[in-house]
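Worksheet for the structure shown next.
Removed from the display is one protein chain of the complex; every other protein chain stays in position.
Naming follows writing order (A and B), and every chain is counted from residue 1.
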Amino acid sequence: MLLQQILNGLTAGSVYALIALGYTMIYGILGLINFAQGELYMAGAFATVLLLTAYKVNFFVAFFFGMGVAAVLGVILERIAFRPLRGGHPLVPLISAIGASIFLQSLALLLFGPADRSFPIQFEFAALEIAGVSVSTLQLAIFGAALFFMALLVAFVKYTKFGKAIMATALDQDTARLMGINVDRMIAITFFIGSALSGAAGIMMAIYYNTTYPRMGLLPGLKAFSAAVLGGVGNIPGAIVGGLLLGVAENLGAGYLSSGYKDAVAFAILIIVLLVRPKGLLGGRSH
Amino acid sequence: MLTLKSVHSYYGSLHVLKGVSLHVRAGEIVALLGANGAGKTTTLKTISGLLKPRKGQVEFQGEDISRLSAEAIVQRGIAHVPEGRRVFSSLSVAANLELGAFARRDHQAVKSDLQEIQERFPILRERAKQPAGTLSGGEQQILAMARALMARPKLLLLDEPSMGLAPRLVKQIFAIIRHLQETGTTILLIEQNARAALKVADRGYVMETGRISLDGTAAELMDHNEVKRAYLGKGYQEVWEE
Partner (left out) sequence: MTEYFLHIAIISGLYIILALSLNLIIGYCGQVSLGHAAFYGLGAYTSALITIHWQVSFFLALPVAAVVAALFGLGLGIPTLRLKDDYLAIVTLGFGVIVDLILLNLDVTGGPDGLARIPPPRLGGIDFRDKVWYLLLVALVVAFTLGLISRLVHSRHGRALKAIRDHEITARVMGINASAYKISIFTLAAGLAGLAGSLYAHYITFINPESFGLHTSILVLTMVVLGGMGSILGSVVGAGVLTILPELFRRFADYQDLAYGAMLIALLIWRPQGLLGSGKISRKFSLAKNRAKKER
């Protein structure tokens, strides 16, 4: 039972971690919470579902299409809702992000209607029994894919020229410019990557729960934010650890306390972390 | 090589540079002296494009660069080592150096430059994997200068390279500056330590409240009573000539 909950938690947690990475990277470079992150998650899922419904394309094509749509939407969002407001009071881009979030959500509601859509492809997943715990290959696939994307991101940031330039921009924009780094471009790349990861997370959850709907991004978005805070905002390994821990905590809470309050666990954790250790577990930017 | 023609710069509504004109010839070291708040750092920021002048022109090798972005100016061959070193503290020493060459496309040459710089400053090779923030102040200054050199600049802007360093390190930094000149880099230097600066410099300018109040060769300025009284106090002498 315990092991089962932990396993289920890791699956959900790996998806939270993917979204949390977007939050943390964008926070790192712009110092702003991209409230619309959950909507990019939703957009990725919808793009994939719609493409698969309309055309008989390969699943992986649809998956990357969904990530691409989320990524491009993220870049557009930055261009319209954040860039003109850069340098102002921190409340201003925050409210603008809230506006963007509600806009995208209601746009999805108008375009796709309020009904749930099931995932167009039915996968055949086997249930494995490992040490008395049942694991579906779907869970393993999600967990594996999430880890793969995380590893890709960490490698990008650590070992590529643009990854380092993004880190430099996050640390010190003016000095980055003195190196010949185009700060606007780095911010756009960050939005592109962060949004693509959120899009991937959305698609995975659309498969896992077999449902896609306009408000699907709200709760995962909030939970991923809690995960980012738990690990330390602005800290990439922190987002990963925070996401996994949060997923596990949530499932344990649902299993041992009450499933009705499952969604409340993340916020309870958020508030406790802010009270006890506002820098997060692995330390982030000082607040 | 570099010419400023009555440049006016602002921070928001604050008028900081009130018509600064100066020039730097190829191969020279030019010192920019003056009290805190005179506008020296602002002058460098205006040259490197971190600030845009509202009036006046900045010409580099005959081109008006006053409307260019900081990124474009680096590519023209101006590298700016900012005040307080500003190394990317959580990135490794090696990553800092690589970022110095960010704007360059000649990847082979970048590699050999990195080798060369690590040979000249062995500390940067020893500490290559360490986060730059763990270096001492003097090592960070060397890193900041080496990082700027990775851009292969024609003109190097140095903002207070000796600030906060022990006398021994100050000497070392100035030895590097002199060596850079010998290898053909042109330098515009801001220094609190006026005597040390004038010792390496060919010429100098003195700034006061956003304007150039005095200029001349290093020797002339060194002998100038005003300069002596204002900037060459005993303290500096002790630092430099022990």
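One rule holds in what follows: contacts are C-beta pairs under 8 Å (C-beta built on N, C-alpha and C of every residue); 3 or more make two chains touch, one makes a residue touch a chain.
What you are looking at is a predicted structure, and each value in this text was computed from that prediction instead of being measured.
Q: Just name the one of A:V61, A:L110 or A:L128 that touches the chain not displayed here.
A: Per the contact definition at the top, the residue touching the missing chain is A:L110.
Q: Which listed residue, A:I102, A:A127 or A:L257, touches the chain dropped from view?
A: Only one listed residue reaches the unshown chain, and that is A:I102.
Q: Tell me which stretches of chain A touch the chain missing from the display.
A: Residue positions of chain A that touch the missing chain: 31-33, 35, 80-81, 84-85, 87-96, 98-107, 109-110, 218-219, 222, 225-226, 229, 260-261, 263-264, 266-268, 270-271, 274-275, 278, 287.
In the analysis below, only the chains that are shown with their structure count from here on.
Q: Please give the residue numbers of chain B that touch chain A in the complex, ascending.
A: Spelled out, the residues of chain B in touch with chain A are 48-50, 69-71, 74-75, 79-80, 82, 86, 88-91, 95, 98-100, 102-103, 147-148, 151.
Q: Give the list of chain A residues in touch with chain B in this complex.
A: Residues 161, 164-165, 167-168, 171-172, 174-182.
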